[in-house]
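The other protein chains are all here in position, but one chain of the complex has been omitted.
Chain IDs A, B and C follow the sequence of writing; residue 1 opens each chain.
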């Protein structure tokens, strides 16, 4: 808690009135008192930028409509922002990320990293000024039970992994809807070449990678757009082959009626199994061979030493916002050079996400042919 | 209930002491008092056949060691069996099924129909004497909630189907075990070319077919044997393409540690979704677009007219044995020419199961190439 | 299984066409092939008795309309029934139980034992001829997980019990319904002085007694009839004090809308806790102090040596009928003098049930005053 007395000065690009993920980032930044949001280019529309900035209490001269100007001016202010959160639609990630890293300002960016693989590759080549750091908010890695799962896998509690199944099912695009959220996410110009595969498939893929540390070698994918007139996939299913022989399946859908944000992962090794679902995010099921199923609970007894990243004791549910805030908290620790959980998603994870999207699209376009992923980077180490 | 006063005379091939599925068939046959087990070739070992037969109270001259002899003699007795249950290992299905059908005795056969596609094709050509009927015990079709699901799909309650996911996960072969059950199921000579794909994958496939009535056009499959030294697959995963554009995934595993017989199915259409799991076999989840999730319960209020195939009221759980017994009950009705639920698995479903196994193996052996299924027969009508 | 070759000859009193519990007893008697139903006084209405008996295949001279005549004649036949099942409404238990026990015929009787405490006391004084045995079908004691729970408690796995909560919630009488089942159960003349307290409260009480072996010392009860015009209680709630200091609560309701037959029990001791619900009857939750929650599963790994009373392996759900059949199976073993589970509900449990009903009614009529139970008999040993 020693970081609160001097909150980190935070800026934001995107996230004006009516935005979803911008509001989430703001709550996450506030929860532990470690950040203070003081500046923003919340919209490219001047009126909306001003109204949004005033609502958040920014000084007038720190309400921007141009992120380049913001990066330049904030970098030169003695009280300038130390970190910026980029919460624009996917196609508007590349330019501001580049601008702020090159201005020596740390960046927190929503996923996916960019709209295209080429942009991601370009970003990965950037040399940040002043050792600016980068966090990609693959927020599901912030769930305490997911982190416990990762540590248990690493500690060998389920042995050598044989099988992984991960899925992320929604139903909000089961019909031809039109609203602020749906519009950009179903528009290739703003979302990139992937629909469900980019919006939620990358989350599922990242979760799988985070928990298992398996290296995906190849995927065979089917992408569909079931709603007439839709330009991007609203359902993605695939099989995966991992280095070392493990196999897997991944399913991302926006048309699974009755599902909300049903993200789940199941992992089976030669000594045990682990199962987690966001529906009951405070539990992790663990079964060792020939032993009863155990329902591990957030903050409760665990089969390994584990420092719980939690705020309230067992039985008082924590959820999505707390998990999201854990990434903000970790990033603050990294910036302060403090001890803490530093295995957070970074630039290489973002690049890998785009590789994944492209491979899935290519496989689907080629009748499901197995597509190499060629993952080279070291993931989960902040840039 | 009008059938009890003259129970159907039943015989059995296989199912001697220590057998699993033979005992299940006996319980299913007894539950509603419609069958009386009076004869059997319970084992090819004479001592075991005798001991098993005596335990079941057979007359000495109705304890056989040779099913051909049994078929011949029982067909000629005035009090001979009317129906025979074939509960031998897979490679021992073909010959007795043929013998009894050609002796004019109705046959109830455990799945899969045969060990090879060739045998299945040959059986499908048989002309049964005396219009003998045939039931294949794909028993999960006997669950009341599964039958309700089928009727709801047929009634258009979830609209046009887009997605189906079905899985059957076990863990009993996660290690290299040896026992009566494991030995024949992991032996290609007795089980056929499929391991998990034949033993439980066919159940998953059959369930999918029963509930949706979708026609699978192609599959792309991966079969693995994770336990060293095992000759047959212990894990099968695949993607499916259906006629009309629906897509699906199927997963059958015997190495998913923590899973018992976790069979489940999820179906999403353009108007709603249905979800069922054997873990909670008395519930069926139903969601219509923009409506709350409903937990339909066995015997409770349903969204369509439905004659519940149940024995006890809601809240008193029925399970696997009752579902199994429903098939025996249906078959009794068919034999008596009575009204009732007659959409039961038959010869064509058995043949289709072997087509499915062969296509999965071929796809897996050819790097997951999409394999046509060429399903031609009309399923779910007793032979 | 050695008992099947000579099935026990079974008769039935009550349970004619349209009856619920009679049909359940018949299924339970058939399941393991140990009984053969050959005679019955299924109804006092001659036409209905005949039609029901013919449907079940009885010989004409074994279709009775008078249970006294049945007891006398069957006792004198060389092939007479060995056991009779009494499945009449509560007020019709006393006379036939007495008649058959005094005719030297074993009795299986549905609960509650009688309609009044006086009748129960009178029955408990009977000296059965030929050492005839008596089974009361408090069927929930037949659930495998419930038996495991009892054995675990006895083995000290949860330490000294502090708290017990048991409830049995239904909603089928939430409105003023009229049908065969509802009519006699809400009629004091046929059901006795207790409504919900007798019909399901006794089940809850018996379950509590079976699992914990605690001796209830006093109860303080509130009985209500919420539906206008109803003569018997449709809701009963109470607090319990046990010898040794444990405390408890019991709730039985027929007006809890949304509940089917939601029987559950929770027990907390100074070393651990146990939780079971009929909704998920194949699981038993077990938590030791400072350890993760364990979901014990029917047939799976258990924390004590335990011989599972099951028919199919884990993951293939068993339910109400299998639990009921376990009592029939146990009784067969007792009659055969075989080894097996013989801790089944008997005469003293029936008497105790009536003591419980009377105490609850008296407490409720006296503003909830704590009422002594004075349980003296040794329970759970067949008469």
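We adopt the following convention: a residue touches a chain if its C-beta (ideal position, glycine included) is under 8 Å from a C-beta of that chain, and two chains touch if they have at least 3 such contacts.
Computed from a predicted structure; not experimentally measured.
Note that of A:74, A:318 or A:352, the residue touching the chain absent from this view is A:318.
Check C:66, C:187 or C:224 against the missing chain and you find that the one touching it is C:224. Even with one chain removed from view, chain C keeps its contact list with that chain: residues 158, 162-163, 165, 171, 174-175, 220, 222, 224, 226, 235, 237-239, 241, 245, 247, 249, 251, 253, 255-259, 266, 268-273, 275, 285-289, 293, 367-368, 370.
Interface residues of chain B with the unshown chain, by the touch rule above, are 286, 290-297, 300-303. Remark: the residues of chain A touching the chain excluded from display are 1-2, 4-7, 20, 23-24, 26-27, 30-33, 37, 54-57, 170, 172, 259-262, 278-282, 297, 300, 311-322.
Operating definition for what follows: only the chains that are shown with their structure count from here on.
The copies chain A and chain B differ by a rotation of 180 degrees on their C-alpha atoms, rounded to the nearest 5. Of all residue numbers used at the contact between chain B and chain C, over half are used by both chains, marking a mostly same-residue interface. With each centre defined as the average position of its C-alpha atoms, the distance from chain A to chain C rounds to 55 Å. With each centre defined as the average position of its C-alpha atoms, the distance from chain A to chain B rounds to 43 Å. A straight line joining the Cα centres of chain B and chain C is 35 Å long.
Within chain B, residues 259 each touch two or more of the remaining chains.
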